[in-house]
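Right after this comes subunit A.
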Amino acid sequence: MTYLIRQARLLGEDPVDVRVEGETVAAVAPRLEADGARVIDAEGLVLLPGLVDLHTHLREPGREDAETVASGTAAAAAGGFTAVHAMANTNPVADTAGVVEQVWHLGRRAGHADVFPVGAVTVGLAGERLAELGAMADSAARVRVFSDDGMCVHDPVVMRRALEYVKAFDGVVAQHAQEPRLTEGAQMHEGVVSAQIGLPGWPAVAEEAIIARDVLLAEHVGSRLHVCHLSTAGSVEIVRWAKARGIDVTAEVTPHHLVLTDEEARGYDAVFKVNPPLRTQADVDAVRAGLADGTIDIVATDHAPHPVEDKDCEWVAAAFGMTGLETALSVVQAAMVDTGLLTWADVARVMSTTPARIGRVDHLHGRPVAVGEPANLTLVDPAARRTIDPAAQTTASPNSPFRGRELPGTVLATFLRGRPTHLDARLAEARA
Partner candidate 1 sequence: MSSPPVPADGREVLGPGDVSRALTRIAHEILEHNKGADGLVLLGIPTRGLPLAERLARRLADVEPDFDPQAQCGSLDITMHRDDLHRAPVRPLGETRLPVGGVDDRVVVLVDDVLFSGRTIRAALDALSDVGRPRAVRLAVLVDRGHRELPIRADHVGKNLPTATSERVQVLVEEVDGRDAVVISGGAS
Partner candidate 2 sequence: MRHLLSASDLDRDTAVRILDTATEMAATQGREIKKLPTLRGRTVVNLFFEDSTRTRISFETAAKRLSADVINFAAKGSSVSKGESLKDTALTLQAMGADAVVIRHHASGAPHLLASSGWLAGAVVNAGDGTHQHPTQALLDAFTLRRHLGGPDTAGHDLAGLRVVIVGDVLHSRVARSNVDLLSTLGAEVTLVAPPTLLPVGVSAWPCRVSYHLDEAIDAGPDAVMMLRVQRERMSAAGGGFFPSPLEYSRRYGLDARRLARLPSHALVMHPGPMNRGLEISAEAADSVRSVIVEQVANGVAVRMAVLYLLLAGGPKEENT
């Protein structure tokens, strides 16, 4: 199938025509002839390389009541993603070649987005001994990112071993930084709000202390480290210091940590319960600045679907997590582009190119939109505005913190290797 994307603003710059033939980009020029191609009128739309999420929870195997690989990747495509890294805290845990291959196969069969399974660092996420990282790396899933996300690899010796071991296959350990003893029973950020509303608090230092330790370990053993969902001002400073020292550390921030604060917890609506918790306005300002200046390398959704009954209850009984695949780009536009902190070219960097590089899938994704490259493309209308309605979303779970809010930008088309995995009705008709 041949497509002609007409007059899209590539990386937000001047409009170009892009011709897609089969799986690749055939031509990019200010004006191209249609020549029998199906025309997509992209006037006014921004064209980005297909987005890559380094942190998604697809829940399958085990929690298919919340999401499946099929529904999760369909949601990803609706959000403009062509690739997702599926976290390992499934049931059974993805700590063997068998489970990661299963997830990888499910992704290929569904065909909505490329699924790159993340392998667990430790067996059963128990934090005691390393899982068979090598077997997972050699499997068909070719795992390169390892994470116990959901749990912290808190034992310093285990973390050291993991950092050393993955060097053999250019892997990276993605740490969920949460000191378990300091956060026992914690429900939300520890501060003025938690003291008033009587919920046990999660001190910022529980995240920062682990990051500080891990960057020093990474330096000592000469390995690279990735920090998941960084959320505090202190964490930003530690990563900034580490990079200045030449430590090979990368960091991600979620869309919700770019806009929401712990004030949302006052109504005890558990849709705002998340790990790491929503922090203060000062932390939100600091992570925005960190993303703008490159201290934080990427945006990753930490898409965490939960069924209704896990959220429609008292706060302390509710599960942690928010969905995010279908709102990520809009939230980033609202928080970073419309405020002038990032350009669309920067968005491509933090949501496509760099996550692909960290995940070592940059031979397939995050490529420039140029002749001969795989046609992984995202078209977004930045002028659109939409009110988020969980019932209308593609994800199987309704726990979006943005429900009822108006956000800018709508993804109108997503192409995975030249095939549209998401095509809004408005673009579906061919125009002359």
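In the analysis below, a residue touches a chain if its C-beta (ideal position, glycine included) is under 8 Å from a C-beta of that chain, and two chains touch if they have at least 3 such contacts; residues count from 1.
The set was built so that all candidates are chains of the complex that A comes from, given by their letters.
Fair warning: this is a prediction, and the values are worked out from it, not measured in the lab.
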In-complex contact partner of subunit A, selected from candidates 1 or 2: 2
Residues of subunit A touching candidate 2 in the complex: 190-201, 203, 267-268, 309-318
